[in-house]
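Right, one structure below, let's go through it.
One protein chain is absent from this view; the other protein chains keep their places.
All chains are identified by letter, namely A and B, in their written order; residue positions are counted from 1 within each chain.
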Amino acid sequence: MDATSLRAARTQLTDTAPLVHCLTNTVVQAFTANALLAVGAAPAMVDAPEEAAEFAAVASAVLVNVGTVHARTAEAMRLAARAANEAGTPWVLDPVAVGGLSFRTDLAAELVALRPTVVRGNASEVLAVAGAGAGGRGVDSTATADDALAAAEELARRTGGVVAVSGEVDLVTDGTTTVRIGGGSALLTRTTGAGCALGALVAAYVAATGDPLTGTVAAHAHVALAAEVAADLADGPGTFAAQWLDALDALDGDSLAGADVRTS
Amino acid sequence: MDATSLRAARTQLTDTAPLVHCLTNTVVQAFTANALLAVGAAPAMVDAPEEAAEFAAVASAVLVNVGTVHARTAEAMRLAARAANEAGTPWVLDPVAVGGLSFRTDLAAELVALRPTVVRGNASEVLAVAGAGAGGRGVDSTATADDALAAAEELARRTGGVVAVSGEVDLVTDGTTTVRIGGGSALLTRTTGAGCALGALVAAYVAATGDPLTGTVAAHAHVALAAEVAADLADGPGTFAAQWLDALDALDGDSLAGADVRTS
Partner (left out) sequence: MDATSLRAARTQLTDTAPLVHCLTNTVVQAFTANALLAVGAAPAMVDAPEEAAEFAAVASAVLVNVGTVHARTAEAMRLAARAANEAGTPWVLDPVAVGGLSFRTDLAAELVALRPTVVRGNASEVLAVAGAGAGGRGVDSTATADDALAAAEELARRTGGVVAVSGEVDLVTDGTTTVRIGGGSALLTRTTGAGCALGALVAAYVAATGDPLTGTVAAHAHVALAAEVAADLADGPGTFAAQWLDALDALDGDSLAGADVRTS
């Protein structure tokens, strides 16, 4: 993952303005949509079983986030994931709080079997999805990203896709190559939906680049760099959220090329 | 539509503080409620089938926005629209992404048959509702407002109400008189829920003025002028949203009277 790929990814995102179909939790829908708009993507929040498959078939990418899932939206998620697979459309699974709650843990297992292009979560969630841990409490993570490295690699090999683990340093792996993204700000963890918005940006970048590993890394770098800019300007978590959206918008390819990204 | 009517509309809105019953999509509920509060109206987000008819009967106006509709909320929308009609209460239909998705397109046809006081959408949506187009992708519009003028006029004559088409220049028509509202800011299109909030402000102004054409124009002018103020103060789409709410609050009748409004 070199600077040229990151710079190109930013241009591809702007040029393609991918339509990201989000089936996400009701807490973060607005913030997620605003983050997608800020980077130049087009959000659409369609989570009815009556519409999910129809829309997934025409979207550039699909995000499935189980944060406030229940029976109806679970069915929409299954339909959207299958439609994305049939259409060859990349889709991202964000297994919020999986491991700690039975219903969504069972659902995540079903969805993983459908082989998501990317799984993105914190260490506890990735450990739970990989079957190697008991999960966290809500969206917190009690493990570091590196604690989940082996599980993430194994999971990536199983799905044939990419797995991203958020933490102080983020990990992105396709089971063979692992990329670490540093930087960011602790204020991201004090902002509801920052991690969920990251999942949506992963979907946007994967669609724009056509490459799951590059796209996932670019999204993580974009989020981290914008957080650093916003943290400098913010007086607390409230003003940070607005500044972060401004910074997501302002960040260009040259800035992205300077991200703290290390491949191993 | 003269300056005096617009100035009076602002005063009527402040004086009556209309209670706007919103059945709207979960993405924009908070932003819509904050926009209504900012202009001096009272929002209430009641979208349960168990409550929709009971509440529509006592509200000053009703907003039906199909952005994240599914079976349960569709039923609540039908009940609310019928209750509004029985009570003689004005109601606004915002056909988000109609045309592109079968379920909501069928629902919109049902709702249009109930003759909404105002239909507000972008050109693609209005074309789709009028049966003259295939709709857009999500909330984007691939047509200009003027492309939808003939369809909007025909639709207004069919419903006996008003139809508003958002675009770089907005159009509002009752099938006979057409009013164009200029100004605004491109940042509105980068803010999730700005168009949906406009639909709610239309409902508020129509209730306050008792005149669908004047109320719909006043709401569009209020939104456009506040966007210009906010765009001057904002550093990007994140800070714009908060500044726009501040500007909605601050805008008085004299400012509204100076809006770029042309009648033909």
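In this section, contacts are C-beta pairs under 8 Å (C-beta built on N, C-alpha and C of every residue); 3 or more make two chains touch, one makes a residue touch a chain.
Model, not experiment: these values are computed from the prediction.
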Which residue among B:8, B:45, B:81 or B:126 touches the omitted chain? B:45
Among A:68, A:85 or A:177, choose the residue that contacts the chain missing from this document, as touch is defined above. A:68
For a quick check of understanding: of B:3, B:37 or B:87, which residue touches the chain that isn't displayed? B:37
Just checking the interface: what residues of subunit A touch the absent partner chain? 25-28, 30-31, 67-71, 97, 100-104, 137-140, 190-193, 234-239, 241-242
Where subunit B meets the left-out chain, the residues are 19, 26, 29-30, 33-34, 37-38, 42-51, 54-55, 58, 72, 241-250
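Going forward, only the chains that are shown with their structure count from here on.
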Subunit A and subunit B: spacing of chain centres that average the CA atoms, whole Å: 33
